[in-house]
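The complex appears here without one of its protein chains, the remainder shown in place.
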Amino acid sequence: MSAPAHPRFEVVIGLEVHTQLRTESKLFSPAPVSYGLPPNHSVHPICLALPGVLPTLNARAVELAIRAALATHCKVHPRSIFARKNYFYPDLPKGYQISQYEDPIATGGWIEVALEEGGEARTKRVGLTRIHMEEDAGKSIHDAAATGDSSQIDLNRAGVPLLEIVSEPDLRSPAEAAAYLRTLRQILRYIEVSDADLEKGHFRCDANVSLRRPGQSALGTRTELKNLNSFRFVEMALEAEIERQAGVLERGGRVQQATMAFDPNTRRTRVLRLKENADDYRYFPDPDLIPLMLSEQQIDRVRASLPELAEQKCARFVREFGLSEYDARQLTASRAFADFFEQAAAAHGTPKTVANWMLRDLREALSARECEIDATPVSAASFAALLGLVDSGRLTAKSARELVGVLVADGGSPEELMRARGLEAVADTGVLEAAVAAVISENAENAERYRSGDEKILNFLMGQVMRRTGGKASPAAVRELLSRKLAGKPS
Amino acid sequence: MGAVFDSLSELSQKLASREVSSLELVGAALARADATQSTLHAFVGLRPANARAEAEQSDARRRRGEPRSPLDGIPIAIKDNMVQTGEPTTCASRILEGFVSPYTATAVARLEHAGAVVIGRTNMDEFAMGSSTEHSSSGPTRNPWRLASTPGGSSGGSAAAVAAGIVPAALGSDTGGSIRQPASFCGVVGIKPTYGRVSRWGLVAFASSLDQIGVFTRSARDAASLLERISGHDPSDSTSIPEPAPELASALDGDVSGLVVGLPRECFVAEGVDPGVLAAVEGAVAELERAGAKVREVSLPHTRHAIATYYLIATAEASSNLARYDGVRYGRRASGARNLTEMYERTRSEGFGEEVKRRILLGTYVLSAGYYDAYYRKAQQVRTLLRGDFERAFGACDVIVTPTCPEVAFDLGAKTSDPLAMYLSDIYTVSANLAGIPGLSIPCGLVRGLPVGLQLLGPALGEAVLLRMADAFERRTPHQARRPEGFP
Partner (left out) sequence: MARITRDEVEKVAALARLSLGDEAAERMASELDQILEYAWSLSQVDTSDVEPTAHAIPLPTPLREDRAAPPLDPELAVANAPEREGSAFVVPKVIEGDEEG
């Protein structure tokens, strides 16, 4: 049992995620899916809801939705229906959003979420209520300075395909909620359903949260936190809202059903609007669209194209490469990182060594540059070659570490980089012997202490030799030669 | 020079033999539209310059011996709810004032592709909501047979333009009878094809599951050749039937022997049917029998619920389809609003007419929480039963025959103050839209000097059999050749 999120209440959280599907064109329009263009530069008459336009369903979006459903153990339904959700808002050009309502494409799945508490790792299975497809709205720009008493409307995003993924109210703390979101995002990226780029708003979250007394089975009144677009925000907002609700309940009050907004500056939530006069969206099946019928074969074809998921890959790495569970999980955190590992391990030959270098040095270099492995010029082959230079003693670990940073930044051949930077280990015995002889004669006193049994002094002497060779000597070679010379043996 | 009431094939021949040029035909059509505008008011807008330019291009093609089709150079009219690139479309509504379309409806594009020349947009009930063409922001259209009467609606402008000899053919749309009822009132042929036969891309939606584009002509043969042109699968419309355009004109062999005509007993005992209309329809049935058709009684028990079913479904869909008219991206925006909600409410309240508002309110109500099941879902279920009625009936007959309307053209203003009475005039037509089947109206007589329409209904994709029967009927009777007086 994990540490409770609140000492006196049980916290119940369910999440709704909207993730943007990776398609070229919009869900019901051939307009391109774009980012960062000036307003209304990526629209088609359909996106503008001009009189007379009609929607046509994007085949790729359907395939990606099925992918996501299968990867999360959902049941894909042979028949699903697009409905109209009617409401007025200027970024909603038709006056309705086409979304799946009563008959979504998939229901009833789960994902396995890895949690870590007090250094103890465990996993939790979080249920998924449903997955459905819908179109995104446009953007209202309310920059007061720029537009005064008006808002600007940009419909570039209107109609972009989204997947809405609704979890069961299975989450019990803000930390669990954040872990769930990280895992879900990882899955969606793994199976290439979504880039789930948080910065670009590809992955957005609404959270429903309620409190109840321990042992109470009925759910408390919940509030909804809207548009939490980073994992840290989700945690902070949930913590704030839990505090607020607990305060209300402890004062003997009642939580009112409401949509809340989180202000990261004050770290407080506030009521955006009460749900008393519940919205009446007048959902009904969209008469412009035929029900989406999927055959068993269509679903099987998508199943066959599913890549190995992180969970499966992790288990295989433990099995095939003898890695620890912990290392395997780190290596499989992103598909690109895992693929890099497999390629480098194959080229190098010792997976464990590759894993160590990747998890320490490569990861450090990546995080220093704040980038992901597939966004850098370093290839698995060159990384393996670099480690090969270390193995053969031509490159010291210290120099290799330096070169990892260079590879991540600029790429290139490790061999050439080593030479160009004069990092090749001193393998010339003449040079090394001269350095050892010089160190021994300059440190006659210490040499004597070594000979009289103080073996710890060897490290100091080694350091002196390394300094003379500019760190380019192989420590093993230096140790060997130094101890031989001190013992007075001939070379 | 083409005669005013020439058929499409006659005009086509005259163009081919250079007896007449497209520019002359188009010029004459524009002149007649202008000359009748103050009396009939069949058009919302004409496009004289563009139409003449297109006619000249057509003539050039003919001179090069490269006509695009037999329709090349022939003037036609389209209802003001079909968009055409660079042209206004208003649906006879203030709310679309100033809107110019950047794209063209598929049906219109197919006619353009065939070389036909659109001379203008015809008047209609606002957003196709009405049965009299009185609910138009630009004022009512009148019936060429009697100016005090309505031409029917909502495609009243197209029906009147064809009846008055302005154009040989026009496009209309039919959601609950909006082609067949005005065809009946104006004494022309009007066909609403099977739902999905003609693309709805570019047809401004009223009720998406019921709307269908069709044609007005002065003969079944013309209807067949025009319908062939605009039919066929269109990937831009998800509800378009994935079938190529049917061959229709070649099916018109004048032979109806052996065809079984079904007479739904419910339609001939209904209250409020003009006895003159009933007599004309019975005469037509007798004529078909003489031509060799067999007649038998069929039953469509759920048609008595058709009007209620229709108005619940049509208004529900309309309430959603018309939400896009919000003054944000196009059309007319009310001025002086202080905030967004006020802008919406004023734009929509000023922009929509009474009938449209009434239907938006009704549709919003039947979809709203607590009423959905009792009204909307119930109507969709009754729709299933109604479809079943037709399926059973077409197991026993080839064509179902009814009056198109229970009456002949009524007077302007006669029903504007009684919406329910107006709705009830669609009693024979709405069922075809609910069932998605094709329906056609042809003239079958006069009552008090006004035309009576005979409605033929066929099974889904059964346009050919309807047109064959209509054509055979025309060959044997004088009705189709009658012209309104005062429009020589």
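In order of appearance the chains are A and B, and numbering begins at 1 in each one.
What we mean here is this: a residue touches a chain if its C-beta (ideal position, glycine included) is under 8 Å from a C-beta of that chain, and two chains touch if they have at least 3 such contacts.
This structure is a prediction, so every number in the text was calculated from the model and none was measured.
Note on the undisplayed chain: of the listed residues B:A3, B:L385 or B:A481, the one touching it is B:L385. Contact with the chain not shown here comes from a single listed residue; of B:F43, B:Y195 or B:F410, that residue is B:Y195. In the complete complex, the residue from A:E117, A:D279, A:D374 or A:E442 that touches the missing chain is A:D279.
Set against the missing chain, the residues A:I13, A:A61, A:V255 or A:L362 yield one that touches it, A:A61.
Looking at B:S22, B:Q84 or B:S209, the residue that reaches the missing chain in the full complex is B:S209. Within the set B:Y375, B:F394, B:Y428 or B:F473, the residue that contacts the chain not displayed is B:Y375. Contacts to the hidden chain, counted on chain B, fall at residues 98-100, 102, 194-196, 209, 235, 238-242, 302, 305, 307-309, 311-312, 319, 323, 326-333, 337-346, 348-349, 352, 357-358, 360-362, 364-365, 368, 371, 374-375, 377-385, 387, 419-420, 423, 434-437, 460. One chain of the complex is left out; on chain A, the residues touching it are 23-25, 30-33, 38-45, 48, 56-62, 87-90, 92, 97, 137, 140-142, 147, 149-155, 224, 226, 259, 261, 272-273, 275, 279-280, 282, 285, 287, 290-293.
Definition applied: only the chains that are shown with their structure count from here on.
Centre-to-centre separation between chain A and chain B, using Cα means, comes to 57 Å.
Listing the residues of chain A that touch chain B in their complex gives 45, 48-57, 84, 86, 88, 90, 93-96, 151, 153, 155, 278, 280, 282-284, 286-290.
Put simply, chain B touches chain A in their complex at residues 81-83, 89, 91, 96, 99, 101-103, 105, 200-205, 207-209, 235-239, 316-317, 319-320, 322-324, 326, 328-330, 340, 344, 364, 367-369, 372, 376.
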